[in-house]
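Note that this complex is displayed minus one protein chain, with the remaining chains in position.
== chain A ==
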Amino acid sequence: MYQYTDFDEAFVRTRVAQFRGQVERRIDGSLTEDEFKPLRLMNGLYLQLHAYMLRVAIPYGTINPGQMRQLAMIAERWDRGYGHFTTRQNIQFNWPKLKDVPDILDALADVQMHAIQTSGNTIRNVTADHFAGAAADEIEDPRPYAELLRQWSTDHPEFQFLPRKFKIAVTGSPNDRAVTKSHDIGLRMVRNAAGTPGFEVIVGGGLGRTPMIGKVVRDFLPVEDLLPYCEAIVSVWNLLGRRDNKYKARIKITVHEHGIEEISRLVEERFATLKAAFGGADQALLANIRAAFAPPVFAERPTDGFEAARLANPAFAAWADVNLAPHKAPGHAIVTISLKKHGATPGDATADQMRAMADLAERYGYGELRISHEQNVILPHVHKADLPEVYARLRAADLATANVGLVSDIIACPGMDYCALATARSIPIAQEIAERFEALKIEHEVGPLKIKISGCINACGHHHVGHIGILGLDRAGVENYQVTLGGDHTEDAVVGEKTGPGFSADEITGAIERIVFAYLDLREGPEETFLQAYRRVGMQPFKAALYEKDRADAA
């Protein structure tokens, strides 16, 4: 994976020193509160409900064991012994003290990490397919492009005070695992008629209070035009985007108000101007970055141990069925470590668990880990013969939950337990649903089903694109949970449809249970997934099942 150059190293160190100075200048009055706030945000420091929150970037979700151990150290030394992995491949520490933050940033810089542009009205951490470099269906590893974008967007002088935040996601596979249609810019690798890889460029997607599916602004972008083209999009939006209303400032609204044709015309025109300003150095750097992402030499040895363990240990078999994905190299698998233990906070990992995962990656995983936007941790390259041992060690670290992609693998935002914006709780709802299905023991029978929960209309839990989406609102001081069905976060992205009136916190778990049982009744067989069944039969039968109980109660 990519190692910092001397340039990157010096940049990050200088940036920490600058932030240290900014904290001091806030305290001595040189910077007003208003002036300090964006500077703090562009260094990842938020003010949350109870305390400051530091959001650390894990660019394109790739992290090595040494970095993971450093996160564990930070969690123990300056926080409460755990960290929270987010839906945008970041890790958040929820309890740092302001005075410690520069020291934490220094500790991150020691392992080539930073918190730069993880918040504020800037280009945020660039996210990528969490199976990058390992997936069997990949055209190219997207991470070199993501790293190039990271360098380009970092401290970009034009784009530190944008109308609003700006998020870019890249996938190297036509099967979109990076939610590209829900980003301000989504880059999906495709091949043109000549077979050359390039990007389909999608612009103006987003969730939040106005969910929009991104629109294609360029069918095929040669990879060497990546930076000037992205720069053209952001440059057009920086002048055109609304600054009068923060809820209308995102590029999705600009695209909606001006139309994709007009935006496309402006972007192509600006691109022509900007392309001339790139003199080839970016492509030379890209070549170096590509070399850094060269895949490891995968071991060739028998996988007998794996097959034997499958037959001997049903728990291992159940875990292997859902937590493994096909790897491009023979004899290998991609392991997803679930951070969704039934009843635990989705995405949380303790310092000990971080170290356990780091050890596993070092010993069995070619020294690589990934963080997924589904708030799980991935060991992208594990030889199948090692899987029984990996599983045993995960069990010992309480990390062997076998629920990836299932009902209890829930994405949830922090909700009212941590977030100042939230209008309802998310985590306790996620915990209750997971525990209910664990008790029912039907998770594996139900199969792939994505539940996503947001605690307010800002939609950090991506509820719009959950197969089942749950949105917590405040209705006259009482939490009320709205349900959407049929959302999809993949390359076929669809925003889910609302079922009808919402449910109280006491009723929501039962409501989800009725939907799932309705699916089991409706499906044509175990091969038909929830989403397929929903697309076949539509909302009506689910709605009937969902509100049936209410009618029975009323009768």
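We take it that contacts are C-beta pairs under 8 Å (C-beta built on N, C-alpha and C of every residue); 3 or more make two chains touch, one makes a residue touch a chain; residues count from 1.
FYI, contacts and distances are computed from a predicted model.
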item	value
"Acetoin dehydrogenase", "Adenosine 5'-phosphosulfate reductase", "(2Fe-2S)-binding protein" or "Tripartite tricarboxylate transporter TctB family protein" - which is the UniProt name of the missing chain	"Adenosine 5'-phosphosulfate reductase"
Listed residues A:R191, A:R209 or A:R243, member touching the removed chain	A:R243
Hidden partner chain, touching residue among A:I233, A:L274 or A:A459	A:L274
Selected residue (touches chain absent from view) among A:I91, A:L227 or A:I371	A:L227
Residue among A:R26, A:R55, A:H327 or A:R355 touching the omitted chain	A:R26
Sole contact to the chain not displayed, among A:Q70, A:Q112, A:N125 or A:S235	A:S235
Contact with the hidden chain (one of A:M73, A:A136, A:V190 or A:L285)	A:L285
Touching residues on chain A - with respect to the absent chain	7, 10-11, 14-15, 18, 21-22, 25-27, 29-39, 47, 49-50, 98, 121, 151-152, 154-162, 227, 235, 238-239, 243, 270, 273-274, 276-285, 420
